[in-house]
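Partial view: only certain chains, each at its native spot in the assembly.
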Amino acid sequence: MYLKYYYDESLSQASYMVGCQKTGEAALIDPSRNIEEYLNTAEKEGFTITKILETHIHADFVSGSRELAERASATIYYSLEGEGDPSSEYTFDRSIRQQGVRHGDQIKLGNVTFDVVFTPGHTPEHISFLLTDGAASAEPLGMFTGDFIFVGDVGRPDLLEKAAGVKDSAIKGAEQMFHSIEKVKSMDSALQIWPGHGAGSACGKSLGSIPTTTLGYEVKTNPAFQFDDRKNFTEFLLDEQPVPPAYFAVMKKVNKEGAPLLRDQKNALRYGTNVEKINNLLRENVTIVDSRSREAYSQSHIPGTVNIAYDSSFTNWIGALVSYDKPIFFIADPHHFSQITEAMNAIGLDKTEGFFSPAIVEKYEEEHGTDHYEVISPENAYNMQKEGNLSILDIREEHEFEEEHVKDAKHMVINHLPSKAEELPDHTMALYCGSGARSAIATSILKAKGYTVKNIKGGFMRWKKENLPTE
Amino acid sequence: MYLKYYYDESLSQASYMVGCQKTGEAALIDPSRNIEEYLNTAEKEGFTITKILETHIHADFVSGSRELAERASATIYYSLEGEGDPSSEYTFDRSIRQQGVRHGDQIKLGNVTFDVVFTPGHTPEHISFLLTDGAASAEPLGMFTGDFIFVGDVGRPDLLEKAAGVKDSAIKGAEQMFHSIEKVKSMDSALQIWPGHGAGSACGKSLGSIPTTTLGYEVKTNPAFQFDDRKNFTEFLLDEQPVPPAYFAVMKKVNKEGAPLLRDQKNALRYGTNVEKINNLLRENVTIVDSRSREAYSQSHIPGTVNIAYDSSFTNWIGALVSYDKPIFFIADPHHFSQITEAMNAIGLDKTEGFFSPAIVEKYEEEHGTDHYEVISPENAYNMQKEGNLSILDIREEHEFEEEHVKDAKHMVINHLPSKAEELPDHTMALYCGSGARSAIATSILKAKGYTVKNIKGGFMRWKKENLPTE
């Protein structure tokens, strides 16, 4: 048997290839949409990809299943356990090769067997795959657990409710998760666990930065495995889950149907430093993201653009804060064009239409002038707040705010800014988050909406370091 | 003034950027469709591209004018001298910024002036641009001559007739060329000449491998400048011109209207070693080009594929031999995907749909078996010909064949094979060209059409080296 681990850092997402050298077949578990790496491996190792296994309908990234089914002429194996429930039922077009499976089914790949195990909780249809390498032993060696078991965590059950609006599904999911955990607790403790996500994913609250684990280790150490009582468990599980990004609802829909094929995408084009073009766009209903560093943006930016720096959190924020319905343009370093396009594909933002170069900002400044915002020290912010010259706005998660925050700070989670900004007061605000990174994005969003805003340097960490008042 | 030379080796095509540092404007002369490099320069040098100058309606590559007009919001300056003549009149859509010009007009770019000079011959509407750097002097420093004057050659006048079927236009063009040459002969001999093509272009017959020249040097050394008599000149000029590739007719049409924008292109996708997919395609009306080396192809290839190796002549042969109406797939080294796509764009073959990896041939062999053809030595070919076991086919240009060829060889120029192969005899043929490169392509074309063919190693060069009979 052949097994390879893939990890997409921008999505904190794991996928897996299993191959049988004897028959030359390979299967992918939970592939992402940038499937080139899978094709590379298959080619190098001499495998034909024949099967694609989906643990569940993903909410946080575009599944590569349909793309791979088309390009590798492979069959998608998906859960039938959600049948009848619109939120949990796949609706692939009939032209896609597909095979529904249920708890107890076996999927064969040469000498290799995948046993389907129904493990609802994160979603109602969620299944896991128990892997047995028949060439070595009749004993299973591990389980692909998708968003069921993570290292040190389990999948959150509240996404359907919070992101897709399925009423009461959070509590129901938590209860299912309790039973799914009970079900696997008794399995062989030596089983490897191959999870669907790692640290940084919004599909759980405290995922570990360790690629793989074992059932025995999780049983002993995973907080979610330490409950005997269903009620305590559900309370624990629903507590402190972060606000899900708005795009999770879109992803659900895309993945239930199978994502559009990449060959049908419009090409994003490069517009260099074409000031006239960007000026026209600023009058249209499009999104223009300035992906330069927050330092560069704060000093000078084209009014009407939003700042989401291209760094390791880019995918996260772009998905959370940008509309899926409008064309998107970027101001970006040419080195990042292809990576940005891949990142956008990965979360289904298929409307990227063009790229401008960073030098356009300077050109724009010469012709039309640019805008900037102030980065303010905690002390200055505190003094101005005291004098009534500004309000302080905390844009962190609910539980972060509740734990401790700047005295007299208002609060709105960053993910809510695009839709609820109008609830904010109409005078000068100084924003903060933990370190100043998230609030830089938030500052640019509010600025583009016409607010007078500043960003507090160093965020809450520095506020506390300087012993300024909190509550 | 700023001047930069661009040279696209795959097209043997030259383009130029002229900029005025004072006003920050730049103009492009005869840009190709891969406009990234122009945008790069403009960005680096701080120029805004505002003008695009076209010497004529190109037949051998897709002009980048429309793409650039859109992406840089620039204006296309084109010749009105062909007005009323359907073969020579631009028909840009009104949404494209455009400005027709005539002999005597001036185009200003800050301190720089382009004087329009009507120089028909290669085409009826052909104009050249005399360049004056007003910041340095009132004297012109050179002329952008497009396909009028090349280094050591002038543009051929017979393309409209041979490629686009405009009757009697060859002789008329030759006469116009005579007068155009007369017209410029008296200009300052110190003028630089910046031509539109270099060695290898099919727009002339003997272009030199030197990027730039001067009017004085051409007057003294260019064969086309040595005639006083119009008749002798036209005879000379029409003699020995190579068979134009079939795609020249398509290019004419595309360039008159302005090429489709690249953002509307379908994306070509990678299909790795998906044998099932290629098998399906082989049953459909598509073209599959195997771009591996001719050695690899001759030893083993998938039946039904055509071999055009990805080397420096790729653009030339792909344009000449592949249909513009069918989807195109490639078997290609992944390192070449983007270069092949660029090359296809450059000549308007916008229907590239997918790429397979070279490893698919081996996979195909295991499942279905592959085909091969024999590479035969001149001596063996000669012996088999003598014994009546094969015919020898010369696929070189008319004038090459006329000069000298293998005794008793049949003849069909490679460019005619796609359309006239059925005129060939239905028994074993051994093909040759000059060195064995062109005949490898021809062998694969005839093989895909069902003929029994071999390729003669080393071509006519080796045939002569071995003192075999010619005539």
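The letters A and B name the chains in turn, as written, and every chain counts its residues from 1.
Definition applied: a residue touches a chain if its C-beta (ideal position, glycine included) is under 8 Å from a C-beta of that chain, and two chains touch if they have at least 3 such contacts.
This one's a predicted model, so the numbers in the text were calculated from it and none came from an experiment.
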| item | value |
| --- | --- |
| Subunit count for the whole complex, all chains sharing one sequence, 2 displayed | 4 |
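Everything below uses one rule, namely that only the chains that are shown with their structure count from here on.
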| item | value |
| --- | --- |
| Copy-to-copy rotation for chain A and chain B - C-alpha atoms, rounded to a multiple of 5° | 180 |
| For the chain B and chain A complex, residues of the former touching the latter | 36, 39, 42-43, 46, 48-49, 71-73, 261-277, 353, 357, 359, 363 |
